[in-house]
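Take this structure first; my questions come after.
Missing here: one protein chain of the complex. Every other protein chain is in place.
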Amino acid sequence: MILGVHDLAVTRGGIAILDGVGFGLRAGEALILRGPNGIGKTTLLRTVAGLQPPRAGRMELPPEGAAYAGHADGLKATLSVTENLTFWARIYGQSDIAPALAAMELEALAGRPAQNLSAGQKRRLGLARLLVTGRRLWLLDEPTVSLDAASVGLFAKAVRRHLASGGAALMATHIDLGLDEARVLDLTPFRAKPAAPGQGGGFDDQFDGAFA
Amino acid sequence: MVELGKYAGTVLGAYGVTLALLLGLVWMTLRQGAKMRKRLEAQEKRMGRNG
Amino acid sequence: MSIWEYANPKKFMQTSSWALPWVTGLAVVTLLTGLVWGFFFTPDDFRQGATVKIIYIHVPSAMMAINAWAMMLVTSLIWLIRRHHVSVLAAKAAAPIGMTMTLIALFTGAIWGQPMWGTWWAWDPRLTSFLILFLFYLGYIALWEAVDDPDTAADLTSVLCLVGSVFALLSRYAVLFWNQGLHQGASLSLDKEEHVADVFAWPLWISMAGFVLLFITLVLLRTRTEIRSRRLRALEARERMA
Partner (left out) sequence: MLALLLRDLRLATRAGGGFGLSLAFFLIVTVLVPFGVGPEGGILARIAPGILWVGALLSCLLSLDRIFALDREDGSLDLLATAPIPLEGVVAAKALAHWLTTGLPLTLGAPVLGVLLHLPGSGFAWLTLSLLLGTPALSVIGTFGAALTVGLKRGGLLLSLLVLPLYIPTLIFGAEAARRGSEGLATATPLLMLAGITAGAVAMLPFASAAAIRVNLR
């Protein structure tokens, strides 16, 4: 088991939005989170990534942590493709960026500043960053936004290769990723019910009756 | 009335400023409190008291 | 029954609504006694004349300006360590009171300084320290105002209060050093309370007690307002989700 999530509750702006979420990811597995806008896909991913504390529940992560990729790619406009990628590789203690460049077909663009890339090329560079992290668990938020069909194919290939080498991926999206083997988890049933008066554990629920 | 002599302006000014600031603070506190109480009551009434 | 039970908003609201009339009454009586006694029934100082009467507001307000910050520091720490919301809301409630006290201390100091030193403002170490304290209050309140999410604001302001306390203390010593560097102790100081004669002492003590009680009253009132505002926020959020 690479990732285990048990009875997780997450909050956005101090308000519980998901409750009782549980799933597991083994090596070689991919899980796609689905659900309508605002259900809390991004929040769940950020919670698993450790960017915000869960309101309740338990998570088992790989000891080295996960590689997170959010809506923004974390690229610096004035740095070249190579410089951007080398920086992230060094942050993660890696040095070889050639395979990542090749996997995302970015070799021809290697010397170009990120500001001169198209939206799709930027996204591909952002995904290439995942390849240089050396992490087994990927947490991807809308990874294929602004990618054309060919690039989505590239992305799917990269994910498959990652899974085949013993990795796992947790993705949030509402468009087709071209990964038919991935399991799908619909978050709608986990939507947090508005706490019944006095039942919630948070500060905001302790008031009921205080003003009677 | 007490005899303040040549320092009347000074002393009265100091007490005046202090009184004005304190009353301002108290007034602000009470007004904010009343406003919030009213808004909360309206909200609770609308939501049927139990939330 | 532990003190932490008051961190429960319900408990706090109940206890404070019971205590408020008493504290308020006591504050009014003590403050009036102290100030009326000080203003009407004390002799003039042989050197400072009637201006000595300013002591009954200047010293207590200066004391409360510092105490309010100290209380904010303690309640902020309680929030950071034990996550009790009422604690940090009390810190938020105390800030404008502390700022007003600082302003009073500054104004009365300036008004006092005019006849004593012949100038409205001297960069006396004490006055300067209070001016700096005022800036710290300003920043603290501004940070509360600027952050939308109440828990984020609570965390950030608490960290600021912590760091600010260290730097406020540093500033105090820096200012002492700086001013001596300027005019070798030639400046007059408002430092009077160390040698206050008995006739002045009693009304001063009562006045100080009055300021403390006034502070407690206002903190209780404002904390109740803050708790209500949190409650309102929670209800509105619940309504949106339903």
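Read from first to last, the chains carry the letters A, B and C; within each, the first residue is number 1.
What we mean here is this: a residue touches a chain if its C-beta (ideal position, glycine included) is under 8 Å from a C-beta of that chain, and two chains touch if they have at least 3 such contacts.
Owing to the predicted nature of the structure, the values given are computational and were not obtained by experimental measurement.
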{"item": "Visible contact partners (per top-of-document touch definition) of the missing chain", "value": "A, C"}
{"item": "Residue, one of C:26, C:132 or C:209, that touches the chain absent here", "value": "C:132"}
{"item": "Selected from A:5, A:49 or A:163 as touching the chain missing from the view", "value": "A:49"}
{"item": "Hidden-chain contact residue, picked from the options C:175, C:206 or C:234", "value": "C:175"}
{"item": "Subunit C residues touching the omitted chain (full complex)", "value": "132, 135-136, 138-139, 142-143, 146-147, 152, 155-156, 159-160, 162-164, 167-168, 170-171, 173-175, 177-178, 181"}
{"item": "Those residues of subunit A which, in the complete complex, touch the missing chain", "value": "46, 49-53, 64-79, 83, 87-88, 90-93, 129"}
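Note that in this section only the chains that are shown with their structure count from here on.
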{"item": "Centroid-based (C-alpha) most distant chain relative to subunit B", "value": "A"}
{"item": "Separation of subunit B from subunit C, taking each centre as the mean of its C-alpha atoms, in whole Å", "value": "15"}
{"item": "Between subunit A and subunit C, centroid-to-centroid distance (C-alpha), Å", "value": "47"}
{"item": "Centre distance in Å when subunit A and subunit B are each reduced to the mean of their C-alpha atoms", "value": "51"}
{"item": "Multi-partner residues of subunit B (at least 2 other chains)", "value": "40, 44, 51"}
{"item": "Set of subunit C residues in contact with two or more other chains", "value": "228, 231, 234, 238"}
{"item": "Of subunit C, residues touching subunit A in the complex", "value": "8-10, 13-14, 85, 149-151, 227-228, 230-231, 233-234, 237-238, 241-242"}
{"item": "Complex interface listing, subunit A residues touching subunit C", "value": "13-15, 194-195, 203-207, 209-211"}
{"item": "Sites on subunit B touched by subunit C in the complex", "value": "2-8, 10-11, 13-15, 17-18, 21-22, 24-26, 28-30, 32-33, 36-37, 39-40, 43-44, 46-47, 51"}
